[in-house]
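After the structure tokens below, expect a handful of questions from me.
Excluded from the complex is one protein chain; the other protein chains are retained at their positions.
Letters A and B name the chains as they come in the text, with residue numbers starting at 1 for each one.
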Amino acid sequence: MRIPCPFCGDRDVSEFAYLGDAGVVRPFPDAADAGERVFESVYLRDNPRGRHAELWYHASGCRGWLRVDRDTATHEVASAVLTRAPSL
Amino acid sequence: MTFRFDGRTYNGFAGDTLASALLANGVRLFGRSFKYHRPRGVLTAGSEEPNALVELGDGAWREPNTRATVTELFEGLSARSQNRWPTLGVDLGAVNGLLAPFIAAGFYYKTFMWPAAFWEKVYEPLIRHAAGLGRASEHADPDDYEKAHAFCDVLVVGGGPAGLAAALAAGRSGARVLLCDEDFRFGGRLNGDRCQIDDGPGGLWAEQAEAELRALPNVQLLGRTTVFGVYDGQTYGALERVTDHLGAVPGLPRQRLWKIVARRTVLAAGAIERSIAFGGNDRPGVMMASAVRTYVNRFGVAPGRTGVVFTCNDNGWSTAFDLAEAGLASPTIVDARTAPARHLLERAAALGVRVILGAQVVDTAGAKALRSVTVALGDGHATTLPADLLAVAGGWNPTLALSNHLGARPVWRSDLEAFAPGPLPPGMTAAGAANGAFTLAAALRGGAAAGAEAACACGHKVVAHDAPRADDEPSASSALWHVAASRAKAFIDFQHDVTVDDIVLAEREGYRSVEHLKRYTTLGMATDQGKMANVAGLAIMAALTDRSIPEVGVTTARPPYTPVAIGAFGGPHRGPAFRPTRLTASHDWARAQGAVFVETGLWLRPQWYARPGETDWLQSVCREVTAVRSAVGVCDVSTLGKIDVQGPDAAAFLDRVYINTFSALPVGKARYGVMLRDDGIVFDDGTTARLGPEHFVMTTTTANAARVMQHLEHARQVSWPDLDVQLASITEQWAQYAVAGPRARQLLEAMLDDAIALSDEAFPYLACGEFAWRGMTVRLFRVSFSGELAYELAVPARHGRAVLQALMQAGAPMGVTPYGTEALAVLRIEKGHVAGPELNGTTTAADLGLGRMMARKKDFIGRTLAGRPGLVDPARPALVGLTAVNPAARLRSGAHLLKTGEKPSLEADQGYLTSVAYSPTLERWLALALVAGGRERMGERLTAHDPLRGPDIEVEICSPVFVDPEGARLHA
Partner (left out) sequence: MGWRPRILAKISEGRQPIFNGMRYSAFSLAREALRGHRGWTPAWRDAQPKARYDVVVIGGGGHGLATAYYLAKTYGLTDVAVLEKDWIGSGNAGRNTTIIRSNYLLPGNLPFYELSMKLWEGLERDLNYNAMISQRGVLNLYHSDAQRDAFARRGNAMRMHGVDAELLDAAAVRRMLPFLDFDAARFPIQGGLLQPRGGTARHDAVVWGYARAASALGVDIVQNCEVVGMIRVGGRIVGVETTRGPIRASKVAISVAGNSSRVGGMAGLRLPIESHVLQAFVTEAVKPVIPGVVTFGAGHFYISQSDKGGLVFGGDLDGYNSYAQRGNLPTVEDVCEGAMALMPRIGRVRILRSWGGVVDMSMDGSPIIDRTPLDGLYLNAGWCYGGFKATPAAGACLAHLVACDEPHPLARAYRLDRFATGHTIDEKGMGPQPNLH
């Protein structure tokens, strides 16, 4: 499998570390339901068969965290973008 | 060339395979089958060979289950037959053949159950001894393996007519082409078949094509290279046999694992001829018709003198014609069809080939070599023909395995009576016989078109060339899987001895799905991976259950296409090179000082420094600990993770990743910090120093350095992209030394002169500073893991060794002693500081006595989930100290704790010893432990229970801080 790192180019999967569901949003800490939301964000992650938005870390590259659109049934990678624009 | 087989010496020629050379020497018996130990010869001339397996090489080089049909002959080759005892000719295992009725498919599931204890002791050892094929070497593989990467526009798999045509078309366009063929000679079937291309012999055309390709700078040819697997991202695995055909060559690897990324791929892997299931179809001398042609035409070997060809298609006839034209005794054709094409009959007549139509071979005879063939004639009579060679032409199966590797299934093509590639992996096209184009002209056309199309897709302009001219030879075929009139065993999977009867039995017992059939009978599980067996097995199951073949299903191929040595996948990563070794700047110095090293992650760290006369590690460690507690010691702590944190929001960032507050930390100060995971469990700890308003230097534990970096980058990039902060790993840029002990200040003052003021007022506990000394930048932190007056001195890594030597020199009058990780551990256990064994991924800050560090007024990672009921339960294990009631008793980590007098059980478990040390300071063994509700149990006596290693020991719970609980030494 190869991941098109926006910063480094097309690289082998072995350079990356995987985190999973990119839809996880860190809840606002003072929200009334923060506890429930944090629990869900940590433990109840998307696990679809098919297209999946997920986080990958280019550990042996630019150290960028990428949001990768990948199909979990075919392993086809549709796109990869940096989660945070690189600052100079 | 001379070579040896089973102790006898033979002669062969360069360009021979072991199989062709042995056949030329008249050898017919090559091996024994797996289950019934039936005598077996050579069935094929390719990598699909199920029968002719040998042990190749001797001693450490011994390679079991090697196919003689693809083993290139070299001078001095040595091979042995396998799975026989005492000899290949007289194999006592053949008694299994007599027992065959009792050991039908799956027999072992139905018996060997009584008495129960007999399975491991009697039945299984017998089965294990009987099973297996060749013997793996007892010695470490002595050869080298290499890994290589390749990137290309067009990968062509297979160097037969279609593959060569594809490579030519793509190569001429300028595309970067990689052409791989498993054979040591390009040409595929052109090497074995008599055919004409462009008015010349096919073999000549192949040579010319190869020469043209070799001359193209954008084309790379890899012979002896099997593309064995398709992976995601258009990545292909290939194995190149670099020196297998040369014997050992110094400086060259035995094999090379290629990882190829190809924009387009042309699958031109050809086709495999299939057998027909008839009685005795496994006898030495029964051979695939195409293999007979290859041995005759390519190798100039006569595999027999009296030949019979059993066919159900036109293709088989060419074997008879080739045999006749080669001057071998006139063969007989037995064609199951009643009316083959007229021109075949005419040619047979012209060559004097006898033809029997509408007939089937039902049985064969011969002990260790074929003697005769029994043919059932169309009129119901039977005749027996003397024969030492029976060529079987059952039709062709496209070699489509690679098209399945990403999960696609083949499709049944009734026009071919065969499976052809279904949906192809991204970027792949199939051409030639692999795509069901079985005739030569079609293969050449298809290959050229596929090559051109692939080059075009990669942006290359394709110049039209005339396709090579060849004829579409007769290829009419009528599927014949099984000769129903056969009484004797008719083999489907030759190596595993799976017969038609076994499939009948599986069907009867309900193992009807393809996978159940395979698993129950072991059909297709042999070293040929079902290349010879799978489709035939399906066809017979289809007939038994009155379904069509595609209704029964398909079996999908998985990598590798042909078996690949474990050593090749391992490459150079074995022995000391299994993983990289990280060394600190002063490694050589430490080694010269007698350091014994220990692995910490990938680092080697001095564990202790053995001095002459010291006989035991404990002696060395106690000396080092005493030196630190009484004078001064120096420890290399360069391996700690170091992360530079800078930016306007650096402090705010640290507040969110640590449980305690760093925004309030003044410049010039350091602080111990604890990080949690999202789930509220302690992740890592270390000190972080503030060098400037927007500049911090963080340290992490050695083991977690990379994971902490990943965690922080996640926080920075994913959780809080709005924070203006940057991170850099500086672990390897800085060498760092702990200088600890009552004389630490004295030592540093002696060394650093006036570079920095070190009095307790000027540089108190937890002070930090950066200054210049002898032209280098030095960072000094007054932090302590040992509980002594201590500093950590960081310098650019290239100066590490010199600075360490300077420390030793300056400290010599004070009795400075280098100390290793063991002494470090003793010192920290004496002080009750937590480390890896306590930060075990299941402890909370409160468990470790660090609960009060958790800031209440800010958000930080892990805060919310740390409040879950299970994580705040007062009965949770908490960190305590333990001493043995008997001061002489030795404690061990990993011992569990029981209430004294209670019977050991999980319910009675009170906790366990996490870290243990012998304290020379207190002259007894100390332990840190996690004990249920431990902080409320000071003074309670428990039993340390360690049944794995020794007797129970009575211990007493105490504070985890054993030495200097007031911290007077620290603040000295």
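Keep in mind that, in the parts below, a contact is a pair of C-beta atoms (placed from the backbone, for glycine too) under 8 Å apart; a residue touches a chain by one contact, two chains touch by 3 or more.
None of the values given here were measured: they were computed from a predicted structure.
The hidden chain makes contact, of the residues B:R508, B:R611 or B:R798, with B:R508. When the whole complex is considered, the residue among B:Q196, B:T235, B:S372 or B:Q726 that touches the unshown chain is B:T235.
When the full complex is taken into account, the listed residue touching the unshown chain is B:P559, out of B:G15, B:G223, B:P559 or B:G668. Only one of the listed residues, B:L92, B:V122 or B:A136, touches the absent chain: B:A136. When the missing chain is restored to the complex, the residue among B:R214, B:R305, B:H343 or B:R574 that touches it is B:R574.
Listed by residue number, the positions of subunit A touching the unshown chain are 1, 12-14, 17-20, 39-40, 42-45, 47-49, 52, 54, 56, 70, 72-75.
Panel shows subunit B; residues 34, 61-65, 101-102, 104, 107-114, 116, 119-120, 124, 127-129, 131-141, 143, 145, 147, 229, 231-232, 235, 237, 257, 259, 405-407, 501, 505, 508-513, 515-516, 519-520, 522, 525, 527, 529, 558-560, 563-571, 573-579, 581, 598-599, 677-681, 683, 836-837, 840-842, 865, 868-872, 892-896, 903-909, 912, 945-949 of it touch the chain omitted from the view.
Simple rule for what comes next: only the chains that are shown with their structure count from here on.
The touching residues of subunit A, counted against subunit B in their complex, run 1-2, 12-13, 17, 19, 26, 29-30, 34-35, 38-39, 41-42, 55, 57, 59, 63-65, 74-77, 82-85, 87. Contact residues on subunit B toward subunit A in their complex (touch as defined above): 231-235, 259, 261, 406-407, 426, 678-679, 706, 709-710, 713-714, 716-719, 721, 724, 726, 859, 863-865, 867.
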